[in-house]
Structures are given as C-alpha cells and as structure tokens.
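One structure follows; several queries about it will come next.
Only one protein chain is missing; all other protein chains are in place.
Here is chain A:
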Amino acid sequence: MSMFGGGFQAQQSVNPQNIAMAEQELDMVTDLFNRIVDSCYTKCISTEYQQNDLSQGESVCIDRCVAKFFDVNAKVGEKMQQMGGGQPPQ
C-alpha cells in the first residue's frame, strides 16, 4: 500500500510539467525526423527507380545530408540558447 502510495506520489510530482515537456520534446524529435526524411529524400533519391536497393551515390548523399542536418540543428539550437540568454522562453 505504501509502495503504491509512494509511487502514486512520485507520479503526482512528476506528472504535470514533465510529461508536457516530454511530449513537447517528442514532438520536436518527430518533427526533426520528418523534416530530415523530407528534405533528404527529395535531395538524394532520384525519381528513376532502377533497383530496389539504395545505390552508393544515394546512400552517400543521405549520409551527408543527415549529418549536415544534425550539425546545423545543433548549431542553431546552441545559438538560440545563447540569444535567449538567461531568460527562458515563456
């Protein structure tokens, strides 16, 4: 009973804000992922499908595209945080 109560209390203390933040984070990651897939797909995959596998050229292109995306994402995030300075958004 106490265990359940303790767990419940812990959940209570976690629930309201952290879950919302986690959801937001998940949204962000999903959004990032979708963007990556979108832009790298249009950039790298040719519309003439000649084989079922990725070709070497396509996979190198995707590799670099994704790496670049993450790179830029990290850089922009860093910069935004710097610009935000001490005060957090909202």
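Note that contacts are C-beta pairs under 8 Å (C-beta built on N, C-alpha and C of every residue); 3 or more make two chains touch, one makes a residue touch a chain; residues count from 1.
To be clear about the criterion, contacts and distances are computed from a predicted model.
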| item | value |
| --- | --- |
| Protein name, per the UniProt record, of whichever chain is missing from view ("RING-box protein 2", "Structure-specific endonuclease subunit SLX4", "Mitochondrial import inner membrane translocase subunit TIM54" or "Dynactin subunit 4") | "Mitochondrial import inner membrane translocase subunit TIM54" |
| Candidate in contact with the missing chain, chosen from A:A20, A:V37, A:L54 or A:M80 | A:L54 |
| Interface residues of chain A (partner: the chain not displayed) | 50-51, 53-60, 63-64 |
